[in-house]
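Missing here: one protein chain of the complex. Every other protein chain is in place.
Now for chain A:
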Amino acid sequence: MTEQLKPADPVLHLDRVSRTHGHGAAEVHALRAVDLRVYPGELVAVMGPSGSGKSTLLTLAGGLDSPTDGRVVVEGTVLGDLDRKKLAAVRRRSVGYVFQDYNLIPALTAAENIALPRELDGVSARAARREALAALEELHIGELADRFPDDMSGGQQQRVAIARALIGDRRLVLADEPTGALDSTTGESVLAVLRARCDAGAAAMMVTHEARHAAWADRVVFLRDGLLVDETARQDAGSLLLTAATNARKDGQP
């Protein structure tokens, strides 16, 4: 089972990364030698209080900042080895981002928002639109294709943002409090979509401060003061309740 769950190479490998801000007495260790791998099909949640380094972890993973020590490896490519242009290409081609405030372009429809990264990849406008429509269908929101962000609810915008993050060959999603401003059932539908994308083979790292949302992940890691202090192990679904039920059967047989 474990071999099946963790095949091949990690999509994202944070190889003992540290990030320090400032010098001397003002030195702040935002991250200290954090080692973390995210495999295909895996959703990893990062939890921790404010100031624990959650956001730093995400910006490093996305190549928006570089570590002071250690390496960030995305699909086998060490980000630190790339020049600015190549780094931009990896960021655009391999990584999708989902932010708390959706970040859709207001002047573009849902389909155009999703198609845009593909057009930047060099795909023809027509093919990009076809892919965008397929992505919307897959998330059961095909009817939103020609709507503008202002005419969509927060939950709808966020699902569009997830579709955009995973268009084309992008296999890694980095999500920062993706359910932040949503109510509990809407937030849940967004997480269900992210979960489904991972079950279909994507890899995702999600920062959240809500345990109920982190619980959709395969693994939950806890950050404290820049250190990875703890993580949950993968388990078979429902082992607790199933064990309880089995025990009850054993002692309760009439």
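Operating definition for what follows: a residue touches a chain if its C-beta (ideal position, glycine included) is under 8 Å from a C-beta of that chain, and two chains touch if they have at least 3 such contacts; residues count from 1.
Quick note on the criterion: contacts and distances are computed from a predicted model.
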item	value
From "DsbE family thiol:disulfide interchange protein", "Urea transport system permease protein", "FAD-dependent oxidoreductase" or "Transcriptional regulator", the hidden chain's UniProt protein name	"Transcriptional regulator"
Omitted-chain contact residue, chosen from A:Val34, A:Val95 or A:Val220	A:Val220
Chain A, residues in touch with the chain not shown (by the definition above)	49, 192, 195, 210-212, 214-218, 220, 222, 229-233, 235, 237-241, 244-245, 247-249, 251-254
